[in-house]
Structure formats: structure tokens, C-alpha cells
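Here the structure is laid out as C-alpha cells; the discussion comes afterwards.
In this view, the complex is presented without one of its protein chains, the others remaining in place.
Labels for the chains are A and B, by order of writing; each one numbers its residues from 1.
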Amino acid sequence: MRIGVFVCQCGTNIAGTVATDKVAEAALAMRDVLHAETLQYTCSDPGQRAIIDAVQKKGLTRVVIAACSPRMHETTFRRTIGQAGMNAYMMEMVNIREHCSWIHSDIDTATDKAIDLVQKGVARVRRQVPLYSTTVPVTRRVLVIGGGVAGIQAALDIADSGLPVTLVERGPTIGGNMARLDKTFPTLDCSSCILTPRMVEAKQHENISLMVNTEIEQVRGYIGNFEVDVRKKATCVIEDKCTGCMICQEKCPGKAPDEFNAGVGQSKAISIPFPQAVPLVAALRKEHCRRFIKGKCGVCKKVCPADAVDYEQEDEITTEMFGAVVVATGYELYDWREAYPDYGGGQYPDVVTSLQYERMLSASGPTAGHVQRPSDGAEPKQVVFVSCVGSRDESVGRPLCCSVGCMYIAKQAILTKEHIPDSQSYVFYIDIRATGKGYEEFTRRAQKEFGAIYLRGRVGKIYPSNGQLVVMGTDTLSGGPVEIEADLVVLATGFAAARGAGELARKLNISYDQYEFLSESHPKLRPVETTTGGIFLAGACQAPKDIPDSVAQAGAAAAKVIGLLSRGEIETSPMVAAVDQLRCIGCFKCRDVCSYNAIEALELRDGRQVAKVIDSLCQGCGVCNVACPPSVVSLKGYTDNQLIAETMELLR
Amino acid sequence: MNNRSRKDSAAIKAPASAKPGRNAYSYFPGCSLTGSAGEYDASFRLTSEALGIRLDEISDWNCCGASPAPHHWSGNLGVLLPARNLHIASGEHEAMVAPCAGCYNRLKNAQHELTGSQELREQAARVLQEPVRYEIEILNLVELFAREVSPEALAERAQGRLAGLNLATYYGCLLTRPAKIMNFDNHRNPVSMKPLLRATGAQSDHFPFKSECCGSYMGLAKKEIVLRASRRVIEVAAGLGFDAIVTACPLCHQNLDLRQGQINKAFGTSLDMPVLYYSQVLGLALGLGSDDLGIDAHAISARKLLAKIGKGDDGPAAATRSAPAATRPTPEATRSAPAEQTRPAAGKSAAGS
Partner (left out) sequence: MAILVSSTVADGAAVVAEIERRSGERVSACYQCGRCTSTCTGSFVFDYPPHRIMRLLQLGQVDEVLNSRTAQLCFDCMTCSTRCPMNIDVANVIEHAKMIADERGIEGDEKDVRLFRLAFLQNVRRHGRLHEARLLTWINLRSFKPFNDLELVPLILRKKKIHIVPPRIRNRRQLHRIFREVNSGDKS
């Protein structure tokens, strides 16, 4: 055994508190250590060359590097010794920076400790064996969950690279919330005009298979090889036959809530949500349909010229394999009614949400773009916008900022003036958050060019009086309470995760926060990855954000997916569990405790059932090791012998 | 208003040796109910009697300290004055009721402070010359009735007597705030009066000013506060078409009712909104006479409202005409079978007895 020890000085980061030359001296005195030196910056080119030189000249078979945290440079140094001709895993990295020099001030104590740590590292590396990572073939197909702008963008980007994509959407059409917007900030582009070309492209792309009215039923498998059950819900309409003529909707006698229009106006039991829906196919909602509730009716089937209605249609579950999954389930508006009784709790018809107002502003909306008071249909002249409803409010359990409220209020204030030139808009705000490109200028326009009056303060109460709504708020800028007699009040409600986000996350085995926004793997450096390999995030499902950010994230997720699947196979970490199958008694306690479903049963030639680790799924957590009664499961790179040797060394 | 009900209460007071039953409570009337809000006391006793609730007035109670000593204005007066009452009541029953929201608030606050401070407990002990007992359960009027009669039972007895009325529930400030100490109803959206009010057959739409302040005790110190605050409460109620405002606080009542004339004079308004006590409304629903309930003691006449529910001429005669005779509570019925009358199904049996 020929061990080499390299002690990094890291400039003064380590050398300032640890006498590195003494550490090297002490290392040289340890058994089996033939070479020990100090390096100023081990991770640098000269540093690495020094290691390679020593390995090759002295024929070293194992290496110990005493430096910073393995999280920083373990990968770097593995590559280094690999380049030197050794197996990359015959190395131990000892942390004498974060664990020693950075937390102590006395040089003598710190040096002693550093020597102990190196001793421990040497003991461990003595028992190291060469490890070899394997590759696993991947399925070169991708699943995108959610057909909003983020999901569409991700699907297009991935499909353009040649990978087949299945785009699954739970509603009857793709387009998500962006399709419900009238105009977008800061350019005031018509939202549908910029989105529908993408939607059509997604439908027509040769590599995209679009599945609407579909939900994820179950997910099994692992990165590179996910097995997914999808459920295509029965809509009583044969998709291939339906031409989108909408006669069924016209003739249907059954009223139903209009979800696309956020509850403004009503829809029918069988309907197409909006004229540019993709696919342009009707869908029947059984819970509102007279035939299914009372047993009487059949009008839609009768009038359909394409004979596309089939009441016997059933849910269909299919199973597909995918190499990677992109989650883009988006958001919905926070339901403010229970938490804000002071604003009427939903009882005042002229207090509407921003999305309801957006539908009113939209020319293809339920009021054909005429802004009218829901109570009496009159055109409002005094319109009040209230910021931060359900945001920045700890008292209702929502301290977060919705990040788009300030922008879309400015937009709606501008549009209000365009629709109703003699109107006056008032905006109650606390702070203006306008950080994107052109955003600050946009909010200024609302005040300078479109006459919106901005009042700084929250609204305490809204109550009806003489057909109007009295809004009691504050203007901290002028110092006291203010009141407005308003015709219409628009609440800027915050973002909530899409309904069922948490449940989907559990199916995918990814984490989520208290709002059910899905968790990214690292808040700064890994915004589109999750804690589960192979599953990526895009868009507002991760956190409230605007359209440019959603699109950017979708592109990032697509890039990760393409990178992952580009070689047709992926490398797996060799530091996984391994079962000594000859001694395994087949109790499968290891399988019971494995959170990653990485242990399966294997039948040996003599008929005995033993445990087998699925290398590509195993994350190397070591719980199986602990659970195994005869201790036959060990973790490569962290074997029991290695850990005991370390401990014995420290106890000496 | 006749003072008869106060004497009646003496008749149903339990003798000192009697063991308190499930439906017996220590009763803390407070200075208002024994003073200018006498009709609140009368209606409370009458309605409780009708529901089989036994009230034992706390012996030798003193002022709770709500007005002279809000929080810590006067040293620990705000704790020691109510502490004496808690101590006396703790020796008499397991639960007490304070219909005045101010008293209820002060008593609960004092209980909270005594729980948290040994120093205060020692001070109280010096006053009482024995360790202070203060853990008695403190209820307000709304809580008490909610506990003692279910909406179903009340609906059966009320037989829709108050149908046609739209009543604005008004909680004021002190029943629910501060939320952590009062721990009663939802301080942002109180709804505790609604179930029983609806059971009477009346409508009770959402009243946006239900927990805005009436001006509190500032009537004598800075009247314009009361006039302005109460004006808004009444105007909003009137604007939304309510027939009356229902309150459970004598100070709110005084500000809204007694001073309504002053409001009209000060602002040139012509408000005419009757203000009734919660106990009076429930009493009416049970068929009790409006005069017995002290409704005629209010400054703003409730004649129009009473006419709406067919009680144009009040008094016991009206009660018998509009409701089966048996539902009119007699002292004998309450004394002999208090427990029966409050069980929901037993509503029928009481009617039959």
C-alpha cells in the first residue's frame, strides 16, 4: 500500500490557523504513507499537476487530500487522480477548512485536530477498494405535465431537439392562465395573439403527442426510466370526430359554471372553453349534465353533425415509459373569500378578482370586452384596485409576495382608461415591485399618461352604500385615512399552487413547501431541478413568476432534459448499497425501509429469495445498512470496516 | 319597563345550600345592568327563565373595573376589582355569565393576568385575606344561550315568530378582542349570534359594520367620537334595509339607542333604527311580552318592528295569542324541571306540561 497525503494551504484560509507543514510532517510518519506535501492551492492547475506527478513518480496507490469540503472539489480531485491513472475512488478528501481552520482560532489546537482528521482519513482510505460506476440505458421520451405557457415552451424546445414529447394537460385545452389574459405587461401585447401560435405549433409538432383531459395516475421507476400511468378522462366526445362547430354548446339546456371566465357569466354542461382552444374539441362535464344527473336529455348527441357524442365513453388508463419528466402545472388565484370578510367575503357582486376583471376586459370574454358592473351592468367610472390580497399578510398565513401584482394592476389601470376614457382609477399599493425589463417605466406610465391615482396603504374595509361601494383605506403619503366611493373594486389576489399540486408531488416523490409550490433542488444554483433525479420544474408551479421568467425556466428545464438524455444512457454513482447475496437471509427489511424503492427481490439458482439493489435508483443513504439484521448490506465507499477503522483511529 | 323581573329573580334564586345543577350559573350583572341598562337585565332573566337556565346573582359583587381602569390605567385596579368578583363566584358555581361585554372583557382579562403573575395573585390574596380563586369559566350572553339551547330546539319553540324581520347582528369590540384572551368567535368575522337568530325565523344578512366600534365610553369624555362612530354603524344598517340592530353590550346599546337623537341633531340626519338586546330578541321569539322584555324602555321606538311580527299591542295577552299558552314560562315549570326544558327534544315536553 502506497499512500500519498496532500495538505492544502488554501492561501491563508487554512494556513492561517493550521500549521500545514506540521500536518504534512505528521502524515509522513503514519504507516503506509510514503509521500506528504503541502500545496498552496491544490485545486489549481499547478496543484493538480503536483498530485499527478507524485502519483506517477512514486507509484502511489491511494491518495488523501486534506483541504476544503468535499462538496467543493471532490469531483475535481477524482478527475485528477483518474488522469493520473488511478481509479477515481481511491481517494479520501479530508475537510480541514470548514471543519477545522474556519471554526477555530488557536493554532496549536487546530493543528492537532487537523492531524487527527488526516489520520482518520488515512485509516479509511486504507480499506478503500476500487469502485466503478455503471451506465443505465434511458428511454428517450419525455413527459411534460401541464399545458400552460411553461409546459408548451418546454415541450417545443425538447421536441425541436428530436426527442418525442408527451404533453399532458388536465383541462380540455392547453394555454393555461396565459390564455385567459387580455393583454400582457409591459408591452400590452394581446396575450392570445402571442400564445395561440405556440399552442397550434404544440399540437401540430411531429414530436409532440398532446393529451388533454388527462391526469397522472401513478409514477414508478427512476431517472431515465419512469413508468407512468396516465388517465384520459371520459368527456363523452370522440376527439377525432369533433370538428369544433360548437352547436352542442349552443343547444345544451344545462347551465354550468364558466371556469375559463373565472365565474363571470355562465357556460354549458358541454362546451369548448374559448374559440381558440387547442384542441378545438368539446367536452362534457358530467356533474353539470342533465342526462347524467336526472337521466333525461340527449340534445347534444342529436344535434351533433359529426356524430361525435358518446355517452358510454369511459376513462382510459395507459402506461408509458419516459426518461425525464418536466412539471409545469402552473398556478391558480388564491381564494380570498374566507380570509377577507372585510371585503365582503365574496358577497358583493361588484368586488371582483383580477382574473375576473381580466375576462371582462377581454374582447373574447363574457362581456365582449365591455367593462360592466356585475350588479347592474352599468359602466363603472370610479374603479379601485386593491393590492396584496392574500399576499404579504401574515395574519392570514400568506407572508409571500406574489411578484406580479404591482405589474398587472398597472396594466389593468391602463386598460381601464383605454376602455372607459372618462373613468378614474385608484390603486392602493404598499410598495411597487417592478424589477423586470421595462417594468418600472410601465408602472410610471399608468400614473403619468393614464391618470391612475396611486394611494399608499392597505384597505381596511369595503361596504355597500347607495349602490356604490365605500372603500376605507389609508394614504400613508398624505398621512391619514382615505375613503373612496367606488363603482367597481378589483382585488389583486395572489398566486396559489394549482389544485392538487401537493398530491402530484407525492406521486412523483418530489418536495413542496407550505403553499404547495414545488421545491427546487437549490434556491440559487439549481432552479429547475428537483430533489429527485430526472424530474424538472418549469414556471409558476415552482413559485409565483411572470411570463418571461416562466418561458426562460421552461427553456432551462428543456436544456437539462436534452442534456440528460442526449447520450442515450446515464452514469450512475458507484457509492451505492450492495448486498452480500450469499449471506442474505431474505427478510427484506432493507426493502421495507428504502425510500427510493431501490431494492428488489432476486431468485437465486437454488430458489432462495435474496435482496438486490437497483444501482441506478439507489441514492446511497445507508438506511438499509442500518436496518439489516445480519448486516449484509453495505454501502460502497462507506463500508462498516471503513467506518470502524476511522473511529478506532480517533479513539487512540 | 317594570321592575317586576328583578323581584322575580329573587324568587328563583337557589338557596345557599343547594348544589348547583348543570344549568346554573353565577350571574354578574355589573353596574350598567343594575343601572341604566335595566331592561337588559330584565330581558336576560326572563329569557333565561324561559329556557330553564338558573341564574344566581353573585353575592355582594363590586364594579368590575372596566371603565375606570381599562388595562393598566390605574395600577392594578383593573385586576383587583374583578379579582374579587371572580373569587366570590368561584366559590358559588363552576361557570359565570356576564351579559355586559365590558364586564366580560375585564373579567377575562383579569383572569388572564392573574394566571400569569404571582405578584398579582399575592396582591389579590392580601385584599381577600385568603388565596384568590379565579379559574371559574366566564361566559358572555351569546355564549351562554348558544350553550343552553340548540338552534333546532329554539326553532321549534319559536315557530317562526320573527319571520319577516332582517336583523343586523352587532358585536362591537369587547366580546371578541383581544382575540387571544377572549378566545371567543372569530374576531375578524364574528358569527355566533346568527344560528339562534335565524332559528327565530328572522333573516340575518351580512352586516359589514358588525364589529366596528360604537365609540365606547367616550360619550361623557368626548362625545363627538361616539356620535360619529355610532352614526356610521346605524347609517350602514339603515342603508342595507335592516329592521333593527341586535347588540349584546349595554354601552353599545346606549350609544346607538339613547344617543341616536343626539346623532340626528348633530348631523341633521333622520335615523330611526331600533336597537334591541340579544336577550330581548330571543325572548320575543319565545313569545314573551315586549314590555316585559323592556323594549318600551328604549329611546328609539320598536313599534314598527313589533307590528311587523304581529305584536302591535304588547303584553302577556299578545304572547298567549301568538303562541301556545304552554310555552309561556311559569316560575313553577322552571323550578321543578329546569334540566328538561333545555334538552333539545324536551322542547316539546315543556310545551305539553
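We adopt the following convention: a residue touches a chain if its C-beta (ideal position, glycine included) is under 8 Å from a C-beta of that chain, and two chains touch if they have at least 3 such contacts.
The model shown is predicted, which means the values in this text are computed figures rather than measured ones.
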item	value
Candidate in contact with the missing chain, chosen from B:Ala24, B:Leu46 or B:Leu81	B:Leu81
Residue of B:Pro178, B:Pro195 or B:Gly239 in touch with the missing chain, whole complex considered	B:Pro178
On chain B, residues whose C-beta touches the chain left out of the figure	1, 3, 31-32, 34-38, 60-63, 65, 67-77, 80-81, 84, 123, 126-128, 173, 177-179, 187-188, 211-213, 215-218, 220-222, 224-225, 228-229, 258-259, 261-262, 296-299
Residues in chain A touching the chain absent from view	342, 392-396, 430, 456-461, 472-476, 479-482
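Throughout what follows, only the chains that are shown with their structure count from here on.
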item	value
Inter-chain centre distance, chain A versus chain B - centres from mean C-alpha coordinates, in Å	54
Residue numbers on chain A that touch chain B, as the complex places them	341-342, 344-345, 347, 461-466
Residues of chain B that touch chain A when the two form their complex	188-189, 206, 208-209, 212, 236, 239-240
